[in-house]
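As you look at this complex, bear in mind that one protein chain is not there, while each of the others sits in place.
For chain A:
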Amino acid sequence: MAITDIKAFAHLSAADIESLGHELDTIRRDVESSLGAKDAKYIRRTIAAQRIIEAAGRATLFASKKRWAWLTGTALLSVAKIIENMELGHNISHGQWDWMNDPEIHSTTWEWDMTGTSGQWKAAHNYSHHMYTNILDMDDDLGFGILRMTRDEEWKPINLVQPVANLFLAALFEWGIALHDLSAQKEQMGIPPTSFFPPRHVVNEPNKAFWRKAGKQAAKDFVIYPALTGPAWKSTLKANATANLIRNLWAYAVIFCGHFPDGAEKFTEEQFENETQGEWYLRQMLGSANFKAGPAMGFMSGNLSYQIEHHLFPDLPSNRYPEVSVKVRELCDKYDLPYTTGSLGKQYLLAFRTIHKLALPDQWLKRTSDDAPETSSERKFAGISLPSMPTWNGSEWLAEHSASDWLAEHQPHWGLDPETGERRGLRSAMQEAKVALKEKAAHEKQVLREAKATLQEKARTETALLTEKAQRGGWLSRKLRRNG
């Protein structure tokens, strides 16, 4: 079972988590109070640059019958769509730039260049996903309803097609998001999720908004712009479709690197029930993952390479995430918490591995949802004995006690290390657990090897015995035959 008690999992006391929360609040306030003309200039210039690149791309495609023009135009259009989607649409709709009080750059008025409406996306993403981040059955972004991304979800035969479903999701990401947001909004409004080609009597507002927006988008990229380029309509159509595909693949990759690499934890509703603000912060921190990016890649990902920072402060301007990340890392060091990051390739491969692994039924998988690479829980630490903990039988004990009892019992073994004076928390525990698990595995291997050797020895003895018997038997039967 995913994390039910974040305190026990993080090896932190309630007081520790509260003070961590206060320190994160301070980071937020520092950024908020220092927002000014420089930040405003950043977003204005980004908008201007995006518009110019898009206009240049569309203009170049008038000559798209020529190969160089097609390539240039498609590249420009792809870049424009990616910036519009990530750094502008996503972040502005989060309210990151609302502080400027500018109606033209505001979460209430911004409409993005995607199939889904900004309004439906805001309800599904800003609300459901950011509030219930990685909580099983509450955060619909966990696998977007079509992928099984954690062992906590029961395996169904349909999961076998996961590798193919994943490819479809990646290629048609904007449509996936749009439909996902549409159904989330219907659910919030209590509208039954009937087909999205509804008969007349079930035409409802969300459906209408969806088709209006999707229609406009499709008309623009696949009818109006190709038609405008006249004889080059075919190559323009291809260019527009390619640019959408490239944008979809990139957005998909960035988003999958944010929550699905190993180390991005999942949580249960029990954890959410009585969550404090500090625990909310902690859940966002442990539920997200970053990827390493320089300024250019950070920009192209809408600074979602800083997914941890984005989840802690979804409405702080994205251009501030790099500096915030330095402070968040310091906090992670101070509280001995993991800060999940890696190269884009590594993070994606980890997510990719999970997608393919979890297509298989559980009995083919080794770990459980308590200690799998993509999902772990506080019980992960209960089944193993660490040098700093007394030996005990975790699973039996946990059957009778709650995780917080366990925490209370073992608290003295964490906290500050008496030798180094440093805090010992989740990160150390994870490392120790890794070592302990390795030792356990080595030990088990050793036992197995010994057992195997014993068995082999036994088998050898038995074989020898049998051979002997057989020889004797052969002699006997020969003798009997002769006598008979």
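By our rule, contacts are C-beta pairs under 8 Å (C-beta built on N, C-alpha and C of every residue); 3 or more make two chains touch, one makes a residue touch a chain; residues count from 1.
Note that in this section contacts and distances are computed from a predicted model.
For the chain that is left out, the UniProt protein name among "Multiple sugar transport system permease protein", "QacE family quaternary ammonium compound efflux SMR transporter", "Ferredoxin reductase" or "Ion-translocating oxidoreductase complex subunit A" is "Ferredoxin reductase".
The chain omitted from view is touched by exactly one of A:E23, A:D98, A:E187 or A:E323, namely A:D98. The residue touching the chain not shown here, chosen from A:K220, A:K234, A:K452 or A:R472, is A:K220.
From the options A:G143, A:P314 or A:P338, the residue with contact to the chain not on display is A:P314. Even with one chain removed from view, chain A keeps its contact list with that chain: residues 35-41, 48, 51-52, 55, 93-95, 98-104, 106-109, 111-113, 122-123, 126-127, 130-131, 188, 212-213, 216-217, 219-220, 224-225, 228, 314-315.
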